[in-house]
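Only one protein chain is missing from this complex, and each of the others stays in its spot.
The first chain written gets the first letter, and so on, giving A, B and C; residue counts start at 1 in each chain.
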Amino acid sequence: MDKLKVNDMKEIFKLISSRMDENRDYLVELDSKAGDGDLGISMSAGFRAVLKSEAMTMESFKRFFMNAGMAINEASPSSLGTIMFMGLLGGAKKIADYEELGSFELGQFFEGWTEAIMTKTGSKAGEKTILDAVLPATESLLSSSNLKDGIRLAYEAAKNGMLSTIEMKAVHGRAAYYQEKSIGLQDGGATVGMLIFQAFNEYING
Amino acid sequence: MDKLKVNDMKEIFKLISSRMDENRDYLVELDSKAGDGDLGISMSAGFRAVLKSEAMTMESFKRFFMNAGMAINEASPSSLGTIMFMGLLGGAKKIADYEELGSFELGQFFEGWTEAIMTKTGSKAGEKTILDAVLPATESLLSSSNLKDGIRLAYEAAKNGMLSTIEMKAVHGRAAYYQEKSIGLQDGGATVGMLIFQAFNEYING
Amino acid sequence: MKKIINEPESFSRETVEGILLAHSDRLKALEGDLQIIARNDEVKPQKVSVVTGGGSGHLPVFLGYVGNGMLDGCAVGNVFASPSANKMFNMIKGCDYGNGVLCLYGNYGGDNMNFSMACDMAEMEDITVRQIRVKDDVASAPANEKDKRRAVAGLVYAWKIAGAAADMMYSLDEVCQVTEKALNNLRSMGVALTPCIVPEAGKPTFSIGEDEMEVGMGIHGEPGIEVRNKMSASETVKVLLDKITDDMPLEKGDEIAVMVNGLGGTPLEELYICFKEAHAYLEAIGVKIYSKYIGEYATSMEMAGMSLSVLKLDDELKDLVDYKASTPFFTNINK
Partner (left out) sequence: MKKIINEPESFSRETVEGILLAHSDRLKALEGDLQIIARNDEVKPQKVSVVTGGGSGHLPVFLGYVGNGMLDGCAVGNVFASPSANKMFNMIKGCDYGNGVLCLYGNYGGDNMNFSMACDMAEMEDITVRQIRVKDDVASAPANEKDKRRAVAGLVYAWKIAGAAADMMYSLDEVCQVTEKALNNLRSMGVALTPCIVPEAGKPTFSIGEDEMEVGMGIHGEPGIEVRNKMSASETVKVLLDKITDDMPLEKGDEIAVMVNGLGGTPLEELYICFKEAHAYLEAIGVKIYSKYIGEYATSMEMAGMSLSVLKLDDELKDLVDYKASTPFFTNINK
């Protein structure tokens, strides 16, 4: 598989939804340690909502991602549910008129995704968030020459990025209240980021 | 000792106060089983208040008992604290112009005491209250020819009356809510009645 | 004991001190006695006086209802304990405007006895006094022993009606009459989920199992009708309204005032869920909710639980319920 069409993306979102369901309790546990413990519930509900939403009938990337973002946010208006909305909207704008996505184009989508979140919430790399998984993965996509390699490397990068959050100090969200105590804990949002690329990799390489 | 003067009564109230202090926890325990558990606290505080009140400077029985009743009620406006006030007022009226009390006159005092309570609260013998200790004791006083015998018999009667409450079903106060469940428990108020005659007996028979 | 207090012994006194510091424009302590609270605002001349008294620990009951269109005075006892006869007598004397005083209080042993002594004392000073005891709790005695029933949150309706009647210049007889009528049409019942702690005791004097509910428990923890497994809001409301309407049948077309009262530790959210259930129950039998109070009107400190009160209305009672009342703790102006 060289390029992703909208229908591929719908299949990938089904896989993401399964990942979130499978890791529901794990994400709850991560979020409980320095948060309110709803992350698994909200991500599982959020992606399930996409599968039941109008997004699944849309024929352009732009409309698919916009509707998916709205559905996630409606079902799960928690921080990460809203960040997903921001990201999907930002990514959708970047690739609005593309009909298919290779590694570079998917990289552009996640570039729009991360930029929107950073602009809107003032967060950046190294602050123990989902960005720490998604930013390095985006780099891998942008610098790879084909989708299979790009996704494989992106998944690796997301995994490492997720692990790198363990040593970081939280700056955003509820975890920030825990200050130094947040060091040593893996960020739940970054774990969600990793799971998303795991789903991409499974579809494309797997 | 044949007759009691006001000063004797003041001494007896000191003994009653000690009895209430000594039996504070016991009375609390009795009242806890079918009540709110304050009986020991209120009786101890009530009689202590008499010792600190104007009653102790009064020179007639009438004024001594009236002021003692008011002091008990002010310090302990619980059911029994108020019943004591009623009783002492009722008794005081009966023996208003007596200068000294023999067995019969003391019996008259307690007659006034019990009558006032029965009229005001609608209670009578056999209803698991302080009356079940004081009514038979009053009988003993009225039918004895001297104070020593009268008090000894009154104390015996009060003790038996107190024990007789074990088999009774409560009709008044909080204990009444316990209905059948109150059977088998000794009434706290009747125990207070017994302790009062115990103090009289100690003072007179030694 | 999870309380934010100072010395347990001074709990009642400090509460009243705080209240007087906060509301000195509306309330005063008669002759500086913190156990005797009276209105500090302007009272209509010639008005009948309506007073009460009772233990602390039930705010806004009792003294929270002293104010315009409600009570004229209140004698304040210690936690869950009656004030003394002498305090009540001084309160009655201080609140007598010369047109008679109605002592309107809950049917509890200590309060009954002290008020009856206090009224004797007042009569000896030629004050015209009447006593009416509120006995709204259907769980506290069967119908054939109605006179033994205790008071719970229905007190608030008793004061609302009597207070409004007095402010509408009803005579003492008329105030008593309409109050008796209201009491005949008033029923309450509650459930408790947790005990409460008397500060001086320092620990609960009774306990309720983790999965249990005390149906009909009194506001001092007096035993109720039965201990049941925890019920849903809908079941709970049904149990309470079944019992209330058993005792006082409601017919299609009847109009009522209903109170969903929190006992202290129950979130307002839950009270509204219960109101929703009560609304559905009453709608199904064709009874109309003319007026409602939802909130904490009569509490037992931190006790979790809820009580329902129902007052069946006629035109006169409607006017009296609607009549504006305003105390620092209660108003129906925004209801």
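Simple rule for what comes next: a residue touches a chain if its C-beta (ideal position, glycine included) is under 8 Å from a C-beta of that chain, and two chains touch if they have at least 3 such contacts.
Just so it is clear, the model here is predicted, and its values are computed rather than measured.
Visitor: For the chain that does not appear here, which of the shown chains does it touch in the whole complex?
Guide: A, C
Visitor: Across the whole complex, list the residues on chain C that are touched by the chain not included here.
Guide: On the side of chain C, residues 2-6, 11, 14-15, 17-19, 21-22, 56-57, 59-60, 67, 191, 193-194, 210, 230-234, 236, 264-277, 279, 292, 294, 296, 299, 301-302, 304-306, 326-328, 330-331, 333-335 touch the unshown chain.
Visitor: What residue numbers in chain A mark contact with the hidden partner chain?
Guide: Considering the whole complex, chain A reaches the absent chain at 32, 36-38, 70, 73-74, 77-79, 81-83, 85-86, 120-121, 172-174, 176-178.
Going forward, only the chains that are shown with their structure count from here on.
Visitor: Keeping to the contact definition above, tell me which chains border both chain A and chain C.
Guide: none
Visitor: Using only Cα atoms to place each chain's centre, name the chain farthest from chain B.
Guide: Checked the centroid distances; the maximum from chain B is A.
Visitor: Roughly how many whole angstrom separate the Cα centroids of chain A and chain C?
Guide: 57
Visitor: Approximately how many whole Å separate the CA-defined centres of chain A and chain B?
Guide: From the centre of chain A to the centre of chain B is 81 Å.
Visitor: Give, as an integer number of Å, the spacing between the C-alpha centres of chain C and chain B.
Guide: 33
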